[in-house]
Structure formats: C-alpha cells, structure tokens
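Here the complex is missing a single protein chain, while all its other protein chains stay put.
Let's look at chain A:
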Amino acid sequence: MIVELGHFALVLALVLSLVQSVLPVTGALKGDARLMAVAPPVSVMLFLLVGLSFVALTVSYVTSDFSVLNVVENSHSTKPLIYKISGVWGNHEGSVLLWVLILVFFGALVGTFGSNIPAPLRSATLSVQSWITAGFLLFILATSNPFTRLARPPIEGNDLNPILQDIGLAIHPPLLYVGYVGFSITFSFAVAALLLGRIDAAWARWVRPWTLLAWVFLTLGISMGSYWAYYELGWGGWWFWDPVENASLMPWLAGTALLHSALVMEKREALKVWTILLAIFTFSLSLLGTFLVRSGVLTSVHAFATDPARGIFILVLLCLFIGGSLTLYAWRAPMLKQGGLFAPISREGSLVLNNLFLTAATVAVFVGTLYPLALDIVTGEKISVGAPFFNLTFGPILVPLLIAIPFGPVLAWKRGDLLAASQRLYAAFGISLLACLFCFWLWGMQRVLAPLGVGLAVWVMIGASAEILGRIRVREVGAARAFSRLTGLPGSTWGTAIAHFGVGVTLLGIVTASAFQTEQIRTMKPKDLVSLAGFELTFEGAVPRKGPNYTEEVAHFTVRQGGVEIARLDPSKRVYTARQMPTTEAAILTLGVSQLYLSLGESRGDGAVDVRVYYKPLITLIWIGCVIMAFGGLVSIADRRLRVGAPKPARKSKAVAAAQPAE
C-alpha cells in the first residue's frame, strides 16, 4: 500500500510541478500578484510529495519488501539496517529519486526562506526550478520507476553491490547530490533573471549564499568519495581521473569560478553577463555529469545501447535545458547593461584571472572525459585518456592559479597596486622560500618538484592570512585594538582566508603523499617481519570470521616502532555471500596526519599471504584541506551581509569600515 502511495505521490508531484512551471512565471511577467502567490506554497507541497514518495521507497527497503523489483535487485534481508537505507540511493532508480528530492528541497528552501527576494524574481525562479523538476519526474515515471511491483515476489533479494556497503558510500551520494543539484537553484535564478531582463548587484547577493551552500556540499561530497575510493578499493589511490569523478569535478571547478565572479558582481556590478553564463554552465555540467553517470555511456558506448530509453531521455532533457538556457542567454544577455569599470590590476582583475584559469581547467577535464567518447562515435577509433594526460594538462593550468591565490584578497577593488600588495606578502613569500630551501636540504636535489610543491603549498597557506593581518594592522594599533578588529571582520573575509588556507593544506597533502610514499610488496608467512619507514610489521597469522552477510579471512598484524608495539592492524578479504563477490578491506593506521596502509592479496597456502604495505606521509591533509575549504564556505554563508534584510548587528564596527578599502 505504502508503495502505491509513494508512486501516486510522485504522479501528483508531476502534475503540481507542471502547474508551478506555468503560473508563477506568467504572474511575474504580467505583474499579477495572485499568480505569483502560487509559488511558495506549491514549492513546499512539491517537497512534501516527493519526500513522501522517498519515504515510501525507504520503508519498502527497511522492511525488505521483495514484491518491489527495485528492492529485490538491490537489497537482502540480512543486510545491516544502515545499508538497507543507503541501498535506497545505491541504485539507478533510487538515486534519481534522491536527485529530484534535493531539487524540490532547494525549491522549498527558496519558497520558505526567500521572502527577502522580490516576488517576481522569486516566482520566476521557482517556475524554472519546476521545469527541471517536471522533466526529471517524467523521466522517473516513464523510464526509471522505483515502485514497480513483482507478481511473484522472490524470498530473498540480490543484495547491494558489496563495495557500496560502506559507511562512506552511505553518505557520499547525498552530500554530492546536494552539491550537484544545489547548483540548479543558481541556474534557475539566472534563467529567471534573463526572463525578467533585470540583473543587478542585488541579484548576485541573493544568489551567492545558495551557490556557496551547493559548493560546500559538493566539496565535502567529492572529498568523501575520494576517501572512500582510497580505503575501499584496496590500493591506496585517492584520485583516479575516472569519468565518474570528473563528472563531479567539472561542476565543482565551474562552481568555484561562479562563487568568485558572483563576488565581483555583488561588489562592483561588473562581470554580470559572464556570471550569468557561468551559472548556466555550472548546472549544465551537473546535468552532463548526471547524464554520463546515469546513461551508462561511460562504461562503453555500447552500454548506452542496452537501455537506450533512459540515456536518450536524459540526453533530450540535457539538450532542452542547456540549449534552451543558452538560447535565452544569447537573446537576452546583450540587453544587460555592463557594470563598473576596473583596471587590470585590481581585485576584480584577479578574480577574472581566477575565472580564466578555472575555466581552462574545466575545459581540460571536459575534453579529457568526453573526447574518447566523441572520437569513438565519429571515427570508431578507441583511445584512453587517463591520469598521465590530466597531470600534463590540468596540473600546469592550476599552478599559476595557486601562485596567484594570495594576491587576490590583498588587491584593492577597482584599481590595485601590485607593489603594495606584494609588500603585504613579503612574509608569506619569505616563509615559503625557507620551507622550500629546507626541503631541498632535507631531500637533496634529486627531487626538484617536491620541494617546489611544498613551497607553493606553504605560500598559499600563509598567504591566505595576509588579508586578515593587513586589515587588523597589529603593529600600528596594538594588540587590544587589533583583537577587536579581528572579531569585527566580516564572515566573508574569514571565509575567504579559511578556504584559501584549505587549498594550501590539500596541496601539501598531495605533494608529500605522491612524492614520498614508500611501499613494500611481500609474500609473508606467519611471524614474518616487514619494515617500512621506521615501522616493523609482524604477520601474526590469519583467521576466518563471519559477518552478517559475508565471510572473511582476517590477517592480524602487529606494528612496532623501535621495538615497541604501537598498534594492531587487521586487514581482511571478504566474500559477500549473496553475490559471491570478493572485496579487500584495507587496514589503515593513522599516525598524526600520515597513514600506514596495509592491504592483502592472494593467499599462497601454508598460511602465507601476499601483502602490500604503504607509508603515506601527510596524506590525510588532502581531505582535511577539503573540509577546511568547506568550513570556509560555511563561515562565508554565515556572513550577515549576505542575508539582505537580516537585522543588522547593533554594535557597528568602525574598525572594519576604516580598514575596508574604499568601495
């Protein structure tokens, strides 16, 4: 019954979304307040209906209702509860439903909390959001219905793919989707603004918090996915340049560019036309990612043909939304008035440069991901594009961007002084130079790139604080005043500094982990010893063990440092009973921010087993840096100034006003 209820709610949501697609936008164009008033309640209703349908599917997973085809294909009665729940989005149908749920969730957020946005813009935005909603609801109902019943239900289900039965993968997709789909609201805002023909600084101010929110979640989602791949796939790589990863990286790069250009638009009314285009591109890349992952076109061009209905449906949606919005853009954008002027050397100029490099990086990922596909379709020739290609193209594009990061925030708006800005970065430059030289001294001259990389990372990290130090001017005003200035700095300043610091942290992790990873590959018998990076690992023997829905062979290892036992590691090899699918569970020992990574290979009889041990120095910084970036984004969202109409703080901070460059 609940299953039919969920199905019905979905159909009802489709009807409502069609209503929402037409009425509010008509009202906005004609200035009819009654039509516009439809938007907020309907946006909430849409969320409730899709939410109900999602709950219905979750209930059938939790109760293992094997009369539902989707549950049979992806669940098993012995599966732990959390994986029964995460199984809801661990498959095609469920994940598209989650996609739509987040789509309407953002609509409902704007409907509920967007009362400070002028009614026409808000109504048109919600209508555009509903166009997307209607398209994807139709997609679910027509090609990917999760509520299909079976006339003869089996006793047991097929279980979820074992590598997806993991806590990381339980939370990775929702995080990623909030980010991915969150950009839809920015897209809707952009299209609505084009429809209404009005775009001003206020528009950027309304849009930026939503963009930031999506960006924060996408950042977390991507790093979560990367960490999952690292510990679950069993060989310790953390980024594969896999098309599926690239599909999430592209909206992230474009979204990062969007955040920065929206800043220029908000502060200086410049870059309007470009910001709108970027908003359209960012969500288009999200849609493209969805198409790539969901149509199966990635595994091979032929997988696409095995279920053409889905692929073609999304392709049509993709063309409609991207083509439609770009056409609208081409028609309307020339009518937009250009905003403030600025000199090439200025805060705006630096943000334009940021956008240029991020866009070029996006292009590199884009062609790298899609070119093999295009070539195969056009000429039938098959080529592969993997990590070596991206390292050669993506890397060099990012290096100048990283070098430029600390300059941006210390340049003044409108017309900056590069010399004055550089003076504020002397300290950062000195420290990073010292770090660089220290690394050369430590590691010798054989590895040139690693010390330079460390220097660059330190430069980005220390440089991130330059704006804050410059604003409080400790030496001139004394510690007490400086502290009050420090607390009075706006959230967005802190957010920028924290996020940029995070970039440096991630970079440091990448450089050290890739340059100084050491490994040992051995066949070990019980009581054998292997030493690596100052650690001694003793293989104590392997024992079989039984889990809820798998059996495993667990190997016990003792880790000693200087003869003293510091930890025990238990990597294992599992076989999941239902699918008879084997997985490796690596054992990881975190020491500070470095990790010892141990994974098992083949068993060789008489208790011997193949073992691979890695020492990965500072590797966790890669993900810690991402979390810091996301935190910076959150701090920036919390900035009061972003919430137009929010009550102003009673105590005005004169210090900030004084320290702020003239605007």
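FYI, contacts are C-beta pairs under 8 Å (C-beta built on N, C-alpha and C of every residue); 3 or more make two chains touch, one makes a residue touch a chain; residues count from 1.
Everything below uses one rule, namely that contacts and distances are computed from a predicted model.
According to UniProt, the chain absent from the figure is "Cytochrome c-type biogenesis protein", selected among "Cytochrome c-type biogenesis protein", "ABC transporter ATP-binding protein", "RNA polymerase sigma-70 factor, ECF subfamily" or "Nitrate reductase-like protein NarX".
Across A:Leu48, A:Leu392 or A:Ala479, the residue that sits in touch with the chain not pictured is A:Leu392. Screening A:Leu375, A:Ala482 or A:Leu634 for touch with the missing chain picks out A:Leu375. Among A:Val72, A:Val352 or A:Val635, the one in contact with the hidden chain is A:Val352.
Along chain A, the points of touch with the absent chain fall at residues 234-235, 237, 240-243, 298-299, 341, 344, 352, 356-357, 359-361, 363-364, 366-368, 371, 375, 379, 381-389, 392-394, 397, 521-523, 573, 575, 580-584, 599-603, 610-612, 640-641, 648-649, 652.
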